[in-house]
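Apart from one protein chain that is not included, each protein chain of the complex appears where it belongs.
As written, the chain order gives the labels A, B and C, with residue 1 at the start of each chain.
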Amino acid sequence: MSMQRFILRRFVYLLFTYWAFITILFIMFRITPGDPTTLYVVEGMTKAERLATLQRYGLTEPLHVQYIQYIGDLLQGDLGESYRYNAMVSDILVVKFWNTIFLMGTSLTIAYSIGIMFGAYLGWVRGTVQEKLGLFIGLVFRSSPEFWIGIVLLSVFVFELGWFPWGGIKAIGAETSADFFSRYLSTSFLYHLAMPALTGAIYYMAQPILLMRSSMINVLNSDFIEIKQAEGLSSFQVIYKHAVRNSILPMATVIALVAGMSIGGSLVIETVFSWPGMGREMVESVHHNDYPMAMGAFFLMGSVVILMNFLADIAYVYLDPRVRYD
Amino acid sequence: MLTIENLEVHYTTDEGDVRAVDGVNLELDRNETIGLVGESGCGKTTTAKAIIRLLATNGRIAGGSIRFEGTELTALSDRDLRRDIRWNEVSMIPQNAMNGFDPVYTVGQQIVEVIRAHEPDTTKRDAMRRARDLFEELGIEGDRIDDYPHQFSGGMAQRAMVALALSLGPSIVLADEPTTALDVVIQDQILQVISDMQDELDSSMILITHDMSVVSETCDYIAVMYGGRIVEYADARTIIQNPCHPYTLGLRNSFPDITAESQELISIPGVPPNLIDPDEGCKFAPRCPFAQDECWEVTPTPEEFGEGHIVECHRAEEVDMLQTEAAKRETWVGEERDVGVQRDQRRVRPVETEQDSNSHE
Amino acid sequence: MSNIKIAAEDVKTHFAVDDDLISRMFSRGQREVVKAVDGVSLQIHEGESFGLAGESGCGKTTLGKTILRLREPAEGKIYFDGEEITDKSGDELYEFRCEAQIIHQDPYTSLNPQFRVLQWVREPLKVHRIGSAREQIAKVHNTLERVGLRPASAYADKYPSELSGGERQRVGIARAIVLDPSFIVSDEPVSMLDVSIRAGIIDLLQRLQDNTGMSALFISHDLSLLKHICDRIGVMYLGKLVEVGPADQIINNPRHPYTQALVSSTPIINPDVDRDPITLEGDVPDPIDLPPGCRFAPRCPKMMQECTVEEPQMYDVEGGSEARCILYEESHGKSQ
Partner (left out) sequence: MSVKERLSDARGRLMGEIAIPSEAQILEFVRGTLQLFRGERMAQIGVLIILSFILLGLFAPALAPYDPGDMNRGEEGEILRLAGPSADHPFGTTNLGRDILSQVIFGARVSLIVGITAALVSTFIGTNVALVAGYYGGKTDDILMRVVDIAYGLPFLPFVIVLVFIFGAGLINIILVISLLMWRSSARVIRSEVLSQKGRPYIESADAIGASDFRKMYVHILPNILPLTVLYMAFGVAWAVIYEASIAFLGFGDPSMYSWGTMMYEAYATGAIRFAYWWVIPPGVCIMLMVMSVFFIGRSLEKLTNPDLRH
């Protein structure tokens, strides 16, 4: 089965999954207990006003008409209008989207680079005290939810030592520069990014440590490692040129999968550090019954997750020459 | 060239120390081939791997000496052993060549890697050319050095592995069941290729296998191993035609010979010995139909019978009686001798690598 | 001649290379198919032990499993005791399952690790609901003793992981014969056992066959082993039978060039007898796109021009054998 055919197959699955995701989204927000108006219309409006608002947002047509209209909007990237901001959802979300991507991107990069190296080390020193200690640390990190890590870091580094700001993306009052890069490369941004990114890094570091360790142990038991040792290669060469290179293969898939899942997790970190990202926006809009914004944020997050899953399937094929998939 | 004197290798397991090799003596001279024959758990692979100290993490050389060209290998530091002996002087051919290569690098890259690891001043281009020549000599097209291991068939992968093993012109090649996983036609070709290259490079070989017919055709000397010791050692013809130890006789009886007109296969009852702190006495006693009290108490010492024919058995002198009796079926398969009798013996499988379930023991 | 126990008529078993939903949609026309068994006709007589030899990948195991209906044949017919069972299912196949059983190659994975020996050997009786619980247990103990696991009570409640390779294989045989079948397929029954234990299992299988009159199909790559156990041997190459005949005829006087190469490459233990092996060039060709004419032609030392024209038939040769090679076409009539 050639590579192209496999990627084509995975692409068809992607479209199918994406279509199903959009439909679920549509159904979820449309068919809710009680009357939709109770969800997002400010209380204290008279019956007539409520009907007018319904009409304005086209919620009185039969469901399937709404559905086609909804799909049409999505294809043009129009996520509808937010009630709270009274502006296009997509305009507000674009900035927040990148805030989340930068936050999770940094924490995952830190988590995986340290995690893989530490996991590889644990796999190599199998059966020693260091391994037991490393495993213990890995398990502790894995069993504490993001907000607990966040709060601990907050109380230590912010309240006690005051090294870092409590939250937010920039110093209060500083104006956000228009162009994209200067916003994200300024020192104040990094200064604010430190704590939330560290929280994410600690939370997401546990998995690569444990996975890399078991993957290393598997590889080290295989025949070719014994041959490489018999060849008189230095243990450095055996570990890094052969053992780690083979153990990285399964990690590629996991990295992409977890990157998708971490988008969901950003909610909690952004809430603890009031980081203006998609996640926090979604929680706020749900609290304030602003359903288009909530749906828009949810749609963006879902798209990132599905895309990442697709990349996960493809990544493995490129890295492992023997896999002509299926 | 290589002398091994009462070598002992132990594996530590939670149930106690497995004495996988329990006092082995062996001599190997230049351009000579010795066959280590025996069944699973008899210590043949461990003995060979102990030479280049390639033991599992829980294995260690507990005693005895291994001298190669005068230098004592067990005393060498890891670094020296790795730099001067491994692959330089002693290389290895594994059973399953496909798994012997790293799947994510091409075969050529892996040969170049080992050449440059031992000869840092050889350029990549020269090393690749040497790999290409080796391939041609072994009957593989030169430009297949850029293929990945999984693109090779069973036979071709084994030829590539022979190329890798001979890439530094070693003095000794350890072949661990090199053809067991192959079909008979390809097996024949591979054995032919190995012996041709051996003569050309003037190197000697230790062939590890359970297949008596392969050994009788390729080896000059044969050492039959059981329970971690060499029970009989002689030149190939003597071991096949005039064996003396009951275990060797039993092995001959259970081995189907394609030329024999009508041959009745007779099996050896019982199960392989338990190597965890074994008590004194001959390890084959529980399965040996000629065992006497002496065999159960005193470990037999190897004695020489005729020129270079060493046997480790208390009743070795009664060789004629042993040979005539062993040929009869009832000696081995009497009613009470059936598998059931051995039930009480605590049976723990030794930890040795040759124990993995997919090898054709 | 005693009647025929089981017969295969031009049986073909194919494996689709990729048959999931999407690739079926995308593959225009004919899907890539591996012809594992490509037209095999074979008869096994009552009480006979028939050997099936050939290199790995020649389809001998697939053929063995197809005639037991463990693999679905794409074409051809299978007869058992004269009755066609090719597309039987449900209850009729239920009876056939009592009559025909299989012994697997790998003692380490052919027993369910979570079942104790008693449960494993008893299961066939439970599935076919034969006898009461007490009778079933008694039958199991009796069968364990018959396969040499004496005393049965010492083995009954052991897990497979507590037994040696040889003992496990005996448990597998016990399970196969507990329903007293009349036909057994053993797929490389001893290739994974120590040499000294092998003879014991072979001896057991022969004794079982003698005192129950079962017919048996032995599948193995080891010709010297088949020579000692089988009455007749069939040699397969790339999904087709190339030579069938009495065991000693096939070994001592092979006719088909491939059989000659196989026999001549088998190492001989006796140092006085030397052999000149016929070496075959190249590797076994890819079973998906087969060359026209005789499949062995590309590797055959006696290849002639006519060989690449069309597939040879099975021709009778002296000594009661048949060979699929046109060398024997003129002197002897076509057999089938």
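Operating definition for what follows: a contact is a pair of C-beta atoms (placed from the backbone, for glycine too) under 8 Å apart; a residue touches a chain by one contact, two chains touch by 3 or more.
What you see is a predicted model; the values in this text were computed from it and never measured.
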| item | value |
| --- | --- |
| Interface partners of the hidden chain - shown chains only, full complex considered | A, C |
| Listed residues A:Leu79, A:Leu103, A:Ala297 or A:Ile314, member touching the removed chain | A:Ala297 |
| Per the touch definition above, residue among A:Met195, A:Val238, A:Ile263 or A:Met293 touching the missing chain | A:Ile263 |
| Residue numbers in chain C that touch the chain omitted from display | 19-21, 65, 68, 70, 93-94, 97-98, 100-102, 104-106, 109-114, 119, 123-124, 126-129, 159, 161-162, 172, 175-176, 179 |
| Footprint left on chain A by the chain that the document does not show | 13, 16-18, 20-21, 24, 28-29, 32-33, 135, 139-140, 142-148, 151-152, 154-155, 159, 257, 260-261, 263-265, 267-268, 271-272, 279, 282-283, 286-287, 294, 297-298, 301-302, 304-306, 309 |
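Basically, only the chains that are shown with their structure count from here on.
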| item | value |
| --- | --- |
| Centroid distance [mean C-alpha coordinates] between chain C and chain B, Å | 31 |
| Between chain A and chain C, centroid-to-centroid distance (C-alpha), Å | 54 |
| Chain B-facing residues of chain C, complex | 55-56, 106, 108-109, 148-151, 154, 164-167, 170, 191-203, 221-225, 227-228, 251, 261-263, 265-271, 273, 277, 279-280, 283-284 |
| Footprint of chain C on chain B - complex, ascending | 39-40, 153, 155-156, 183-185, 187-189, 191-192, 210-214, 216-217, 236-237, 240-241, 250-260, 263, 265-269, 271-272, 333, 338-340, 343, 347, 357-358, 360-361 |
| Footprint of chain A on chain B - complex, ascending | 52, 54, 57, 82-83, 85-88, 91-92, 94, 96, 99-104, 113-114, 117-118, 148-150, 353 |
